[in-house]
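Down below is the structure, laid out as structure tokens.
Note that one protein chain of the assembly has been removed; the remaining protein chains are unaltered in position.
Residue numbering begins at 1 within each chain, and the chains themselves are lettered A and B in the order written.
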Amino acid sequence: MATFTVDGKHYEAVEGTNLLQAILSQSLDLPYFCWHPAMGSVGACRQCAVIQYQDAEDERGRLTMACMTDVQDGMIVSVESAHAKDFRASVIEWLMENHPHDCPVCEEGGECHLQDMTVMTGHSVRRYRDKKRTWENQDLGPFIGHEMNRCITCYRCVRFYQDYAGGKDLGAFGSRDRMFFGRVEDGVLESEFAGNLVEVCPTGVFTDKPFAQHYTRKWDLQSAASICPGCSVGCNTFASERYGELRRVHNRYHNDLNKYFICDRGRFGSHFVNSQKRIRHAAIKSDDGVFEYGDVNAALTRALENLRSDDVVGIGSPRASVEANHALRQLVGEENFCRGLSESERVVTDQACSILMKGGFRVPSVSEVEDADVTFVIGEDISNTAPRIALAIRQATRNVTYEMAKTANIPLWQDAGVRGHAQHERNPLYIAASNTTRLDDIAEATVNATSDGVAQIALQIASQISGVSHENAFVQSVAEALLAAERPLLVTGTSSSDSNVLNASAAIAWALRANGKEAALAIVGSEANTFNAVVTCEGVTLSDALTRMADGARAVILENDIYRRAPADVVDRALSGTGGLIALDVLENDTVAKASVVLPAASYAEQTGTFVNYETRAQRFYQVFQPENDILPSWRWLSSLASRIGRTDASWATVDEVTRSALAALPGIDATLEELAPTKDFRIEGDHRIARQTHRYSGRTAMDADVSVHEPKAPVDNETPYSFSMEGQNPGDQNGSVIPYSWSPGWNSNQSIFKFQDEVNGDLLGRSGGKRLFDVPSEPDVELDKEFDFSVTGVTRSATGGLVPFPVHDVFGSDELSAQSWPVAKRSKGPYVLIHPTDASALNAIPGTGVRSEALVGSFEVVLDERVQTGFVGVSVGLNGRTEIPDEGIELVVDPEFEPRQLGDKRVIAKS
Amino acid sequence: MSEAALIPALSPEEVAEIEAEISHLPDRQSAAIDALMIVQKHRGWVSDESLSAIASLIGMSTAELDGVATFYNLIYRQPVGRHVISMCDSVSCYVMGADGLAKDLEAKLGIRFGETTADERFTLLPIVCLGACDKAPTMQIDEDLIENVSADKLDDIFEKYA
Partner (left out) sequence: MSLLDTKPLTGRVEEVGGPVFLADYEAGGGYVAARKAIGQMTPSEVIDEVKDSNLRGRGGAGFPTGTKWGFVPPGPSPDGGVKYLVCNGDEMEPGTFKDRWLISNNPHSLIEGMLIGAYAIGATKAYVFLRGEYFEPKAKLAKAIDEAQAAGYLGNGLFGTDFDLDLRIHSSGGRYICGEETALLNALEGKRAQPRNKPPFPPASGAWGRPTIVNNVETYCNVPSIIEKGADWYRDLGLTEDAGTKIYGVSGRVNKPGLWELPIGTTIREIIEEHADGMQDGYHLRGLLPGGASTDFLVEEHFDLAMDYGTIQAAGSRMGTGTMILMDDSICPVDMSRNLQHFFAQESCGFCTPCREGLPWIESLLLDIEEGRGQPGDLEILDQNAQYIGAPGNTFCLHATGAIEPLQSALKYFRDDFERHIVEGKCPYRTNGNA
């Protein structure tokens, strides 16, 4: 450790730490712009100047940029010296020459890092007399607004977009005081991480366009700690509300998971909460088939009539909370409970669970993914199914650049130096996939195969590792690289619905273990709570449940459009045969339309609950706001029904009780609610609740004045440590995992997060939230290979004529709920097929035209992909409201009536 | 179909010249500036279409290559006239009266700096020190360095450039 002195006080840091980072880690204030905790230093903005003294005798010192300086033992610096302060004020004065004074109408106002730094430096009087430079802005698509006049040229955007996230279509153009950051021409930003520009930009150049539709200041938002419902990674988010609408989602730091960045499905996919399709009232279907809304008692009465039947099945959901699934299972009994997974999902998810529970392989957190030195992605298009992990893999391929930098004595935080020295060197990444992926650009080698082919290749790699020699060069090089690796990583998932892929991936991990290498194995699921299957046993499969329904059984369907889970004709039979269907859901869908009782379910933002992510990490999301109308959390509807029929074993007063009950019902798992997250009784020192509203939340007495001039009483929260008001505290240094938004005095922007970390890039004070339900077994089970069947069980998809279909997932549109979020809907493609150019020309199908098939619903746009094998066709999942891909070959014919979907949003926020 | 549409974004000759540059470099992207200059030599400027074609030829994104192209003074991203007059506006020429000469040039050509004459004969641009300061003021027309320029010599100088 090195001891260094800042303005006469002594601090400690690891020698060689970046000085700016070390100063911030002490929670001291020092303004900066271009440095970013995840991206290091480049020395562009010159804002973090401090005085560095030679020794104790040196009274004058030398101005130096903290971000470009190493901490050395005995170092003496001053942040407060007049010269340093004057210089920092000058930097702001230079930046302000051209920065518009449009804060009142800027989306960023009130949480602008530039505002904060301006106030912090004390610059306030304008001396520059010349005109400000102006720019034409660009239309960057439905997610991101662009206002270049505000740019202070810190280069963070392009460093994030190009260097960190691998995006190709955003650049830095021009030079001197005419630097432009944007695209070559107007158009949708292609990267699925573009939304992070909103948080990376220190001012209002790149803004959240959907959020900007209604100007809302950060201080006027009501927020809580949340978990992204978009996929199985479980990124931590801040979700924020105003006027009863979910207004936006921001990244919430989690040390092991998303750290500083989330994907655009997560950021922009939550507007389904405000959708026109929201079910807001309880309804019963009248005899003539029309829904009658609004009579909750009638709905409950009808629901109870159904539940009194002796043949009731309950169909749960991988997108509903642990609590909701548990409540349903308790209500109908395990023997009548189905998890709501499609047949193929069920098989592959069970296999995933089995590998997780019995395999004893190390399951990597997202941070651990970043540490890998050799990565093999096996049959999963991770950029579309778990984008945050893809971003982490991209960082993993840069580990060698840090090794090289160390050898060359280049500080690891010196971003440009590290990159320049390493040139094109990367850690090996291998990809076996059925189509082009957005990680191909950094892959050492790729191989094209659909899932069963991928499984075969993976098995060959496993056997090559075990000493059997194969001729395939890809197999040889992957096996060799994995064996040579210090931290090998395997990434696969359930999206191909082929458990062979998982078996073969596990076989590689097993073979590596036999050779003394512990590989990390990540298996991603398809939905936010897919891995709830780990904690939930079911008595009936979906096909059995549907058969029972077709034979007249009543059903309770929890947050699940089963038309996405089973063939339409099978579902039709079940829904017409059932004696009565109680559907609980957030949005209207085809299943709900056929229910006899509909109960409006709270979205994730309107309730507190738990999701289990791909690592089996159970994480708490907290209610952000009180929903209006009849909306209640699903578990509460079910609990309320149970209590009316005297079922105390299935009714609870608070969500904490449900979670405890769910955890207790888990076989072989020893986790308590307290280990997961603070409970409802958690209080900040001084017996304070955590205020969801900021201390300057405005309009509380007036915001509903158009309805009533009486100030409504703030709702009482009996279920969480939060309050629905300004009363309470921001938990600050006591527990960073439950802060409802990131704010600290003088730091209104998201940059304030360092105030809640034990050090910059360290864990949150109090630790990041959640707990893994299964930890890595310290001793691997040596008998495992006897218990486990690592073989590939034949080819699952074969060409019996036509092209063999395989599923293609899309980050925008494949996921059910986020597809209903209007910005994502604008960004989504229409249904499409991926097809090799040879097959396309054989069909006379040109790109951009449409094809259809009897086996598929609707028309599909033709998209060429050289990496799709001939004889195969990738079929987009979910974009036509369907997720099942036929097992057999399909005949495609050109559809002359097809009209391609227009992408993008022509509205530009400002045009100068 | 317009004539422009018939011209490919990169000619085989240009591709061959770019490939020759690449062969002397450790990677394809390093030829970015050479490639831009080669295309400009053939066409006078670098169009969006050529820019994209170069980008894919050397394995760079169009945005990244345009970032390079817009950084350098000598790469034109807009069409120029048949001849480009680059007049030195740096200090040695300034001392020898370049500011007055610049006004004379604008008047003679009837255009401002940064503009092209209506007949597309000349584009007038400022340029930094041409390294012939002992013969100031100087200018460069296309590849020719012209020394000791004065207003009364302009007609003679321009004659050569149809």
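Keep this in mind: a contact is a pair of C-beta atoms (placed from the backbone, for glycine too) under 8 Å apart; a residue touches a chain by one contact, two chains touch by 3 or more.
The structure presented is a predicted model; accordingly, all values stated were derived computationally and were not measured.
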| item | value |
| --- | --- |
| Touching residue (missing chain; options A:410, A:431, A:449 or A:575) | A:410 |
| Selected residue (touches chain absent from view) among B:16, B:74 or B:107 | B:74 |
| Touching residues (missing chain, whole complex) on chain A | 42-47, 49, 62-65, 68, 86-87, 90-91, 94-95, 97-98, 127-130, 152-153, 155, 172, 174-179, 404, 408-410, 414, 416-417, 420-423 |
| Chain not shown, touching residues in chain B | 24-27, 29-34, 36-37, 58, 67-68, 71-75, 86, 89-92, 94-96, 99-100, 127-136, 140, 143-145 |
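As a working rule, only the chains that are shown with their structure count from here on.
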| item | value |
| --- | --- |
| Mean-CA-position distance for chain B and chain A (Å) | 48 |
| Chain B partner contacts - residues on chain A that touch it in the complex | 162, 168-175, 183-185, 423-424 |
| Complex contact set, residues of chain B against chain A | 26-27, 48, 51, 61-64, 66-67, 70-71 |
